[in-house]
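Apart from one protein chain that is not included, each protein chain of the complex appears where it belongs.
On to chain A.
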Amino acid sequence: MSQQSIQVGESPQVQYLLRLGDSCLVLAQRICEWSGHAPILEEDLALSNMALDLLGQARALLTHAARLDGQGHDEDQLAFLRDERQYLNPVLMELPRGDFAFTVLRNFAVSTWLLLLWRRLEGSSDAELAAIAGKAVKEAAYHQQHAADWVLRLGDGTEESSARMRAALGTLWPYCNELFDSDAVDAAAAAQGLGPDWASLKDEWRAQFCEVLADAGLDCPKDSAYQSQGRRGIHSEHLGHMLATMQYLQRAYPGGVW
């Protein structure tokens, strides 16, 4: 016996919220993997802290998406009973945690992006989303500061740390395209005043991201032609494994109350 998967509706509003909520949830899940294994105790604390913030954001967004979807689901059903073709986060968030350089660089890329997004979402026509953004924007600013400090330390640290940062940048960069992909969901969100077309954040993101890279002695890479498709439910091979781990209790104990 096992728990059946659920499907969510096609409404662009719901899709837009899920893309964002799944981004926060999947990244939180990756950061959780550091628990007890960080290079110093202070970073163990900081990483748990950030994972906890992202998880809080994900919960608010999934709860709201479930309500809009109107099928009587809740945050847990959306998190634990959608299979990978129904998950809508960009692939960047699901990439393996890698070494500390990759973790720090991804946190910097994502927090910079989220900060821009939350600031715009504070003015959303959807009052609930605006309220979620109002809380999240403070957390994202803290995450960005923390990650930027580490990009500097590692980029401008030792030969090894700088080499690791360059390698991390090489891995991460092609997946950043997807953060600024534009499609019908974005167009609908922008038209309704729900939130920005993600493509509209690209220039500012790039400027902030590359400025810190430059301070850290790292070159901003040229645009990559690669286009990942996580926002449409077409993921890397990593997400299936993540969900198998994350969802197993809900799947294995149907009817369970936790």
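As a working rule, contacts are C-beta pairs under 8 Å (C-beta built on N, C-alpha and C of every residue); 3 or more make two chains touch, one makes a residue touch a chain; residues count from 1.
Here, contacts and distances are computed from a predicted model.
A chain of the complex is left out here; the name its UniProt entry carries, from "Ring-1,2-phenylacetyl-CoA epoxidase subunit PaaA", "CRISPR-associated protein, Csd2 family", "CoA transferase subunit A" or "2-oxoisovalerate dehydrogenase subunit alpha", is "Ring-1,2-phenylacetyl-CoA epoxidase subunit PaaA". Touching the chain that is not shown, out of A:Leu121, A:Ala136, A:Leu152 or A:Leu239: A:Leu152 (per the contact rule at the top).
Across A:Cys32, A:Ala131, A:Ala199 or A:Cys220, the residue that sits in touch with the chain not pictured is A:Cys32. For chain A, the residues touching the chain absent from view are 25, 29, 32-33, 35-45, 48-49, 51-52, 55-56, 58-59, 62, 75-76, 79-80, 99-100, 152-154, 156-158, 160-161, 164, 242, 245-246, 248-250, 253-258.
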